[in-house]
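All protein chains but one are shown at their positions in the complex.
Right, chain A next:
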Amino acid sequence: MPEEEFEWNESKLNALSEILTQWAPHDELKLENVILEAKMAWIHESTDAVALEKEFEKLLNTSFDPLMDYEEHQRVKNGVCSPAKSTKLDWITKWANIAEKLSISHINCSKAPHKTINFQRLQILPNMTSILAIAHTEADNVILIYGHTKEGIDFQTVLRHSYSNIPDGSLQTIHFLTKNLLDLYSQLFSRKITAEFKTRHFRCLPSFWLQYDVLAPIFEQFRAPRAPRIPLDEATSNWANRKWENYQYLTYLNDITGRVRGEVHNHPIFPWVCDFSEENGGFRQLNRTKYRLCKGDDQLREMYSREPSHHVPELLSDIGYMVYRARVEPKDNLCRHVRRKWVPEEYPSTMSRMYQWTPDECIPEFYDDPSIFNSCHPDMADLRFPEFVSSPQEFIEWHRKMLEHEEVSMNLHRWIDLVFGFNLAIDNSKNALNLHLCFVEKNRRGLRTTGMVQLFNRPHPIRMPLNYDPKLDNYHLKMESFGFGMTSEHRKEPEVEPDEDSHYQIYQKIKKVRRLRHNTYFSSMVSAMEVMAQIVLAPHLAGRFDDPDHIRRCIQLYSYRIPANYRRLFDFLFNTEQDFPDCDEFSFFVSVRLNIPTKILNFSEEFGKCVSLHILRKLDVIPPFSKRSQLIILKEVESLKKSIRLCDHMEQCVVAAFQQLLEDEEACIQSVHRLMPVITRSLSQSALEDLINPMIELIQCETSVKLLDRRFLMHVSICYGTHTFLDLFLPPIVEACASMNCDRSVVAKESIMWLAKRYGPVICAKFISSNVLRIMASCYEAFEMVGLEQQPKAVFNVVLQGDETCSRIESLLSEIVLTYSVTFITVQFLPFCVDLIEQFHKRSSVQLEPGLVSVFRIVELSIRSMSDHQLMNYLEEFIIQKVIYRVLTILLDASFQFSSMRVRIIIICKVCQLLHSITQKIGTENTRIYANQPFKLMFSTFSEIYETDEELRINLRKRPSENTLFEVPLWMVEDVVDKFAKEWGVPFLSSFCDDPAFLIPFVSNSSSSSSPPASIAHSPPSAFTAYSLGGMSSGNRLFSLSASSPVNSVNSLGGLSFCDSGSLSAVWCARVSAAVCGVDNYRFDHLSLCNYTGHQEKIRKLAAISNENSFVSASSDKTVKLWSIKPELDEIGCQWTYQKHTRPVHDITILADNSIASTDGVLHVWDPFRTTLLAQMEWDSKEGSGGNIMRVENVDRHILSAICSLHSTVKLFDSRVGGWTCELKVSPGPGLTRAITVRDKGNKMAVALSNGTLAILDARNGKINALAQTNSTHTVSVNWLSDTRLLVCDADECGIFLETNPRAHIVRKLQDPVSAACLTDNSLVTLQNGTILRVYRNSGELQIETKIRPDELPGTPTAVLPLPLNCSYLIGSSHGAIRLMC
C-alpha cells in the first residue's frame, strides 16, 4: 500500500481555509491529523494606529536607491518638512502585500461568500521563524499559522545566563552569532524589509542558531502595552529612599532576573525573615544564605574541597519549592520531584517546622497567597500557621508586615548581595562562602536556562533609616548609594546650518538627507548593532535588554570586556555622524570591520543549510517516514557532514545538531552511519565525550536493530578507543542479545560473535563471555511457559517462554568454545554455575531463580561441547556433585523458600531433563558408577513421601512435622520413574533404590499401559550397547566395564586432556585461564605465545592499535612492518612492509585515524590500509642545517610533536593540515632536545635537553609551566607516570623518578639504566640493564622483576610494548625477533 504524502499544496490550503472559520483561539488547529500552531489578533480602538502604521512601513518599504543627486535631495528635504497625511489603515491589502513579500500563502475569508486564496510555495529562510499562512476571517483580524516549532529558547534567557552560555573569551561564539545577525539582515534587506531588531523577538536553537520572528513587532502593537520597566539603578534608589516597599523591590529584582512564577526551576526567590517562634521577633540573619544557616560553615567548606568546588548547590531547589507548595500541587508533581513514594507525613506540618527543615529560601506565595495553606489532598492536613494568627489571611498580612519590618529593611541589602549582587562573582563569593554550583558546573548538555543572575557589581546600598537626618550623617550613606538613580541629561545642541561652500560639507548634507529619506534602513542597522552589543556585553546588562541608552552606557563602562574589533565597530553607536555604511553594504562592511574569521563564515554558511533543512523537515507539513522526509534527511546529514569538517572552534553547534539527530527516531540510523567517520577524524576528545551518553542510549533503544551491526560498532570502537568501547558500549550490546525482539537479538548475537573473534580469546573471556553468562538468566525472568497452560503437565519437554532467546545465547557460547577452546568451559562456565548455586544456597532470592534455569542450560551446553575425556574429568566432581546434586538438595528441601510452587516444580522438571540428557550422553554403566548420587537422592525422597499398600495403591506417607521434604506431586514421580524404567529397565533402575519394592506399583502401571516397550526395557545389555560412549577407545571402555579403579582411569585421561582443545594451542589456553582466574594484571609467566619473524636487524620501537590485534614495528633494517596478532598461529609473518625509508627507522607512532607516522630522520606519515604516503616532512629551518628527526609523539588526536637531533625546538605536525604547523621554543637557554613525552591530550609536554634541563610546557599553546634541572645529559627517554611525576632515563645513569610539583626533586632512583620504557594506564614497563624486565605500578612500587633468557628471545631485548587488555607483552630484540610473551 503506497503511503500518502502530506504535501503543502493548494488543496491543503483550501481545506485549511474551510477549517479556519470555525476555529477559535486557544483551540487546537487540526488539519488532517496534523496540529498546527496559530496566533490571532484583532484591531480594536486602543490600538495605536500611528505605531502600527510605522511597523507596516518597516515591512513594506519602497525600493532603496543608493544614488540620489542634489536636486532630488532638495525635493526630499522639502517633502520631509511637510507632515505626511495620515491615511486610513488599509488592513487586508497590507497583509496581502506582506504575504507576497515573504512568500507566505494568504487566505481572505472576510467577505463571506467570496474567498480569495493565494497559494505560495513554502520558502524557508534559515534565520526566520517560518510561517505557513496568513489568514483573515473578519475584516479586522488576522491569523498567523506557524509550522510546529518545539525547539528554541528565548534569546534573552540565553543572554541572562551568559556566564555559562557565552563564557568570558568565547569570541568564536560571538562571531558566529554576529554572522547569524548579518545573514538575517541581508535576508531581510533583499526583501526590502527593515526590521527593528530586539532581543526579545529572537529565539536561539540549542546549536546557537538564531531565529527571528518578523511579524512579532506588529503583534506587539495589538497586545496591551506593558508599562516599561524602570531602570535598575532607579529602582534601587526608590527602595533606598523608601519610596518602594521591600516586597515591591524584591518582586522587581526577581522579575528582571527572568524568574517566573510557576516554573519549578526558575521560580522567584524571597527571603525567610523570621522563624515563626514569636509574634514580634525571631528574625533570621540576613547576611548569610539560608543554606549556610541550615548546613553550617564546616559543611560548606567540605563541599568546596570536592570537585566541582562550590558552596551552594541551589538557593531554591525543586524539592524545596514542591514541599512549600505541597498543599496546592497535584500528587504526581510532588512524587516526581520530592520522593516517588507518596508519604504525606513527610511534608512539614507547621510553618516553623518548614522553616527549620528547609535549606532553601522562601517563595513569594508565603507573602501574598493565603490559598497555599489549604490542602487539596484528602490524606494531608492543612499547613498549620503559628498560634498567634488565626487564619491564613491573617498570617499573610502578618508575614508581609514582618517583611516590611525595620529590622528586615536595615539588613535586606546584605541578602540582596548574596542572591543578586556582588557576592555572586567568583572571586568575591569564596570569602562569603557563597560560590554557587551554576557558575562552576561544566559539561552541561545544551544551553543553560536556569541559575543565578548577578545584577550588581558592588555592594548594595543600605536603606535609609526611618529617622534619617542627612546633616548628622557624615556622607556615609550618601557615598554608599552614590550613582543609583541619577538621571542622565541629554543635551541637544541646535544644529547650525553651515553655508554650503566646501564639497565636503555638501557631501555630508547629502548623506544626512539621505539618512532621513531612508530612515527605517538606518534605524534597522543601528538596532542590529545594538543587538550585537548586547551579545558582547550580556553579563553586564543587569537584566535590562533592548534599552538603547543603557546599552551605550554599558559599552562605555565595560569597554575592557569588548574585543578590540567590536570596540571599533561600536563607535558608530556613539557618533552616528560618522561615515556610516550604506544599507546595502552593511553586512559586508561589518564582517570586514570585525574581521570575522573566514572559517566561521564558511561554517555558518554550510551549517545554515543544515539548519534550514532540519526546520523544513520538522515543520508539520512533511510527514515523518515519508519518501520526501527521507530525502531531506539525506541532504541534512550531508550538509552536517560538511559543516563538521569546517567547524573548528564551533564544535558545540555541531555536537548539539548531531545530538538532535541522534534523538530523532527517524534520522538516527542514517546520521550515525554517515557521520561516524567524519566525527572521528574531525572532532576533539571533549566533544566526543559529550556524545557518549546519547550513543549508548541509542544502542539501548529496544527498536533499533541496525545499530548493532559491525560497521557501526567498528566505527564506535575506533572513535572512542577499545578501552572505552569495552567498558561502556559492550554491556548494552550483550544485553541486546537477550532482547525479546527477535531481529534485534539475532543481530546482536552475530555482532558479539564477530567481536569475540576480533578481539581474541583473552578479551573475549574477560569482557564478552563473562557478560554473556550473566545475561542468560534474564531470559527466564517471568518463568512463563509457552501456550495457555501455565502449570507443567509432564516432567520432560517443559518449554518456557525464554527458551528460544536463550538457545540463541547458548549457541553464541558454544561458538565461542568452538572458536577458542574447551578451556572456556572448564575455567569459566562451570565455575560460574557452581558459584551461582553457592550464592543461591547461601541466600535464596527471587532474582537468582531464573539463574538456576540458565545454569542447567550452560551445563547441557558444556556436556555437548566437551570431548569424552574432558567430560569424564569434570563429570563427577563438578557436574554431578557441585551442580546437580546441590540443586536437588535445595529443591527437595522445603526449608528453602521459592517465590512460588509453580517455579519450584518447573525447576525440578528442568533438572530431571538435564539428568536425562546426561545419562543419554554417558551411557548406563557410567551413570551407575559416576552419577548415582542424584538418583539415589531422588528415589529415596520419593519413597519417603509415598508408600504403597497391598492393593498397589499409592498413598501419601505420614511424616513427622520436622521432616522438611518437599512434597513432589505424584504425577512427577510417575513420570520420572516411567521414563528411566523405559530407558534402562526396571532391574537396573532398582539398583539406585534403597527400597526397590517402592518401584513396583509405578512399573506395573506403566507396563500395563504399554507392554511392547517394556519388554525391550527389560533387557539391560541391549540398552547398554545403545548408549555406550561414542568416542572412547575400547580399552577405556573395558576399563569402565570392569570398573576396577575409576580413579586411575580418570587420571590417565587427565594427562591427555590438554592436547585436545579446539584451535588454540595449550599456551594460549593457559593464558586464558590465567586471565580469567587472575585478579591482578601484574604477572609474567615466561610463556612465549607467538613469534613474529621478518626483521633483519635491531627493533627500535613497537606501537599497537588500541584494539590490540594489530601492531607495527620499526627496525634498523630501514623498514616498518605491519603485523596482525592471530592467536591460533604460533609463528606469523608480517602483513605488509613499508620500504620507503632510506635509513634506520628511529621512532614510530599511530595517529587517531590509524595512520602511521615514522621517522628515519625524515618524517613519513602514511596510511597503512591504502598504503599511500600522506606526507613526507624534513626538518627545515632558517639555519639550513636540518638535523635528523629522532622522536615523534602524539599530542592530540590529530597533532604530532617531533624533535630533532640538532635543534632546541619542538615542531608540531597536524594531520588535518598535512604539514608542520609551528615550532615551539622549549627553554630560554641553549641545549639540544633529546627526548619528549606528552600527557593529557597535550596539556603537559616534557622535553629533556642536552644541558640537563627538563622543560614542561603546554603543547597546545607553548606556555612554559616549569623548568627543572636534572643531571642527565644523555637522556634516552622521558615518560609521564602521573600528572606531576616523570621517569627520566639516561643512557649511562640509572633511571630516576622525578617529582615536579612543587619543586623538582628526585623521588627515587632505579637500580639500573633503562634502555626502553613504555607506559600503560596503571603500570610502567621497563627494560633495564639489557635483559631485565621490570614493571612498576603508577605509584612507583615494583611489581615484576624477571630476566628474559636468551632461549626465550634471541639477542638482547631492545623494545617492549605492553598490551594491557590482553595482559601480555610484545618484546623486540637486537636480532630483529619479536615475541608476544606473557
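Here are some notes:
Note that a residue touches a chain if its C-beta (ideal position, glycine included) is under 8 Å from a C-beta of that chain, and two chains touch if they have at least 3 such contacts; residues count from 1.
As a convention for this text, contacts and distances are computed from a predicted model.
Of the candidates "THIF-type NAD/FAD binding fold domain-containing protein", "TBC1 domain family member 15", "Cytochrome P450 27C1" or "Suppressor of organelle fusion 1", the chain left out of this view carries the UniProt protein name "Suppressor of organelle fusion 1". Residue in contact with the omitted chain (choice from A:Gly1094, A:Gly1295 or A:Pro1362): A:Gly1094.
The chain not shown here is touched by just one of A:Pro228, A:Pro1228 or A:Pro1302, and that residue is A:Pro1228. Only one of A:Thr289, A:Ser671, A:Thr826 or A:Thr941 touches the chain withheld from this view, namely A:Thr826.
In the complete assembly, the contact with the undisplayed chain comes from A:Arg758, out of A:Lys295, A:Arg758 or A:Arg928.
Touch with the chain omitted from the figure is made, among A:Phe878, A:Phe980, A:Trp1179 or A:Trp1280, by A:Phe878.
In the complete complex, the hidden chain is touched by one of A:Asn519, A:Asn595 or A:Asn1301, namely A:Asn595. One chain of the complex is left out; on chain A, the residues touching it are 167-172, 175, 427, 557-560, 563-565, 567, 592, 595-600, 602, 645, 648-649, 676-678, 680-681, 711, 714-715, 717-719, 758, 826-827, 831, 877-878, 1054-1055, 1058, 1065-1067, 1070, 1073, 1077, 1087, 1093-1094, 1105-1107, 1109-1111, 1122-1124, 1126, 1129-1137, 1153-1154, 1167-1172, 1181-1182, 1212, 1214, 1217, 1219, 1221-1228, 1257, 1260-1264, 1267.
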